[in-house]
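Okay, here's the structure, questions in a sec.
One protein chain omitted, others in place.
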Amino acid sequence: MTSVSELDLDLDVFQGPFDLLLAVLLREEISLSEVPLGEIVIAYIDHLGESGELDLEAVTEFLVLIAALCELKSRLLLPSEEGIEELGPQEAADELLGRMLEYRRYSEAAAMLSERLEREGGVLYRSAPLPSELRRAALDAATKVYEPERVGLALGDLLTIPPPPDTHHIRTTVSLQRRMSVVRELLRARKTLDFDEAFGAEDRFTQAVTLFALLELYSRGEATWTQKETFGRIEVHAQ
Amino acid sequence: MSGDGLGQTVEALLFLSPDPVSAADLAEAIEVEEEAVAEAIEGLERRLEQNGRGVMLRRVAGGYALAAVPQAEGAARRLLARPRTPPLTQAQAEVLAIVAYLQPVSRPEVARIRGVSSDSAVASLTERGMIEERGRTQFGAVTYGTTALFEKLFGLSGLDALPDPAQFDPTPEDERELRERLLKAGEQRVE
Partner (left out) sequence: MSGDGLGQTVEALLFLSPDPVSAADLAEAIEVEEEAVAEAIEGLERRLEQNGRGVMLRRVAGGYALAAVPQAEGAARRLLARPRTPPLTQAQAEVLAIVAYLQPVSRPEVARIRGVSSDSAVASLTERGMIEERGRTQFGAVTYGTTALFEKLFGLSGLDALPDPAQFDPTPEDERELRERLLKAGEQRVE
């Protein structure tokens, strides 16, 4: 379980479940300004690590709650010009509730959109250049509307090597880029390869990263693969 | 131009145009009144349905467009090697919902509602052509709105065809339950 109600806290000012902390805060038995929110986040991340599973809904609930606490706390610490507006427990609860309801509305709308895209995915429109006589007429009517610098700047963006992602907190032993290069190299030599034959001798982690490299190559349109049955041979094809 | 001839011309224009065309633009191009176009469109829609045709009329993105009938999808994907639009990730779907209903809306506002930073979902939705920059708030944050492609991909005749978001809100009972859950632990502590 990764539910927030399962999260036990051991802070200087409070020991007990997160749910209870919320209620205690709402009843103003502890001042929010004394609660180290960062420690709660770290405790929750540890809690996630221990449970070994990720219930996205529960995690999101936690995030919404902690975000609301952050905002309330920042309001306490940074008084507005008119002075601090004291939130009573009832008002604070309402505010928290309002947040949760607002989030829930859009997460339901998100499900509706996903379902709709899936349904509409079967509707295909024509995508074709205009017939040649219309194209000729369009060419005659054309005048300069774009600045050539626009493509020049875009080229400059593409030539810029992006900074490597910040991964100092992860000890990487196998690099995704390097695995992509290895697969590319092999596919250049022969158009098709057998995953087990090519990578079966590698350790599990390398195999996993190689599989991830394949996904990346697929999303770039460079390679596809086929697997006829579960646990069957995986054949990788250059595109 | 006779009623039939008008329907024919409308169909030809919708066939040629890569984007949905509004009744006003059709009327201007054909040089007839908009009401006549509206009538011709209804006639066209009816005929396409009745005659078991391979194309159908769709009202999307503020205009009209022809689309292939869904039963041809499998064969069409084999012939044209066109992949299906990949599904939305959970994060993308949430951001898209917020942008669709609240546009123009800024990234910080999206993050406030979702409770997480949404930069990468915003970037992929932009790349996928579903949302685009609209302007800036008075504090300089970029605002976003949905595109015509969004309406086309989701089969919406316009933004007003989106369902009322209030229908996603919990029932008053559910709301009460949530509220009680928030205060419950505190009550226990009092005992």
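We call the chains A and B, going by the order they appear; numbering starts again at 1 in every chain.
Definition applied: a residue touches a chain if its C-beta (ideal position, glycine included) is under 8 Å from a C-beta of that chain, and two chains touch if they have at least 3 such contacts.
Everything numeric in this text was worked out from a predicted model, so none of it was measured.
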* To do: Pick out which of A:13, A:42 or A:151 touches the chain that's been left out of the picture.
  => A:151
* **Absent chain, residues of subunit B that touch it** => 4-5, 7-19, 21, 25-26, 28-31, 44, 47, 51-55, 66, 68-69, 71-72, 75-76, 78-80, 83, 126-129, 132, 149
* Interface residues of subunit A (partner: the chain not displayed) -> 124-131, 133-135, 137-139, 141-162, 164-165, 176-177, 180-181, 191, 216, 219-222, 238-239
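As a working rule, only the chains that are shown with their structure count from here on.
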* Which whole number of Å gives the spacing of the CA centres of subunit A and subunit B? -> 23
